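Right, subunit A next:
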Amino acid sequence: MPFVPNPEIGNRIITLMAALVLVLQIAAVGQRGIVSSIRLFAVQSFLLGAIAAVIAYFNQASHIYIAALLTVLLKAGLLPRLLERLMERIGIRREIEPLINVPLSILISGGLTLLGYVVAESFYHPEETSARAALGHNTLAVAIALFLIGFFVMVNRRKALTQVLGLLSLENGLFLAAISLTYGMPLVVEIGIFFDVLVAVLVLGILVFRIGETFDSMDVSKLRKLRE
Partner candidate 1 sequence: MIEVLINSTLQLVLLLLVAPLVSGTIKTLKARLQMRRGPGILQSYRDILKLLRKGMVIPETASWIFSAAPYMVFGTATMVGLMIPMTTTHAPFSLFGGVLAVVYLLALGRFFLALGGLDTGSSFGGLGSSREMTISAIAEPAMMLAIFTVALGANSTNLSEMAKVAVGQSWRFLAPSQMLAFAALFIVLIAETGRIPVDNPATHLELTMIHEAMILEYSGPYLALIEWGASIKQLVLMTLLVNTFFPFGLSSDWTLQTIGVGLTFYLAKLLVLACLVVLVETSNAKLRLFRVPELLMVAFILGALALISTFLF
Partner candidate 2 sequence: MYILSVNTGFALSVAAYAVGAFGSLACWQKPSLARRICCNFALTGAVLGGLISVLAILRGTPVAWSVPSGIPLFAYSFSYDALAGFFNLALAILVAAVSTYSFGYLKEFEGKRNIGLFGFLFNLLLLSLTVVFTAANAFLFLIAWEVMALAAYGLVIFYHEDRETRRAGLLYVIMAHIDAGCLLLGFALLINSTGSAEFASFRPLSAQLNGGQQTAAFVLFFLGFTIKAGVIPFHIWLPAAHPVAPSNVSALLSGIVIKTGIYGMARIFLDVLGGVPSWAGLLVLIVGVVSAVLGVLYALMEHDLKRLLAYHSIENIGIILMGLGAALIFRVAGHPTLAAVALIAAMFHTLNHAIFKCLLFLGAGSVLHSTGTRNMEEMGGLIRPMPVTAFCFLIGAVAISGLPPLNGFVSEWLTYQALLAGFGAIPGLTRILFPLAGSMLALTGALAAACFVKAFAITFLALPRGAESRNVHEAPRAMLIGMGGLTLACAVLGLGVTWFLPVFDAMTEQLLGQRVSSHLVSGHGLVLSAGVRTSGTVSPLVIAVGLLVLMLPAALLVAIGVRSFGRKRGPVWDCGLPGLSEENEYTATAFSKALRMIFAVLYKPRREIQAVFDVSPYFPKEIRFESEIEPTFEKRLYAPLQEFLFRVSSRMRTIQAGSIHAYLAYIFVTLVLLLLFGVRK
């Protein structure tokens, strides 16, 4: 009789990690430097991978291991590299000034987290997923919050690169939601999605690169030629 994992512990761990992820996200909102936000993103993605692994471990859902592995490799490993490389290639300046000042934006992200909880409340039904349940609720809320905050980051930040980061963290939110709700999508879909994310980042990277060399500034709020 092998060691039977105790769901309770699992839930604790996952909730803790999820909380951490959320904290990281909010930190990213407050973060000024690009490099450090990339780092933050890397750590966050790593945590997600870990969450996935934990879930896989506690539910003997083998295919989630793959998802976890992919996450760690892609989001925690490959993408940050790429982005940093890109950053060096363009050699952009450090400081980035958000449209909304830091305290306020942190406040807003708090509000968004709240919204996340409200939304999660509205449709989360423990009884349906009885045994594995408990991890759902908080995690789901966190996922939604991640999504919204990522979106907010995209609205808020001026630099092309940080918008990409926002998009990526938003994707993280989706990933978290996916695994915490349904233990991942069917494998084909998972792989497809990962592939897409990868390509998307490549495409965006190329664009960022070109913008960088065309406008010698990464400030996308300066891109206002096309208007009525």
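Assume a contact is a pair of C-beta atoms (placed from the backbone, for glycine too) under 8 Å apart; a residue touches a chain by one contact, two chains touch by 3 or more; residues count from 1.
Candidate selection criterion: all candidates are chains of the complex that A comes from, given by their letters.
Worth saying up front: this structure is predicted, and the values here are computed from it rather than measured.
Chemist: Subunit A in this complex: which of 1 or 2 touches it?
Modeler: Answer for subunit A among the listed options: 2.
Chemist: For subunit A, which residues count as touching candidate 2 in their complex?
Modeler: Per the stated touch rule, the residues are 99, 115, 118-119, 121-122, 148, 151-152, 154-156, 158, 220-221, 223-228.
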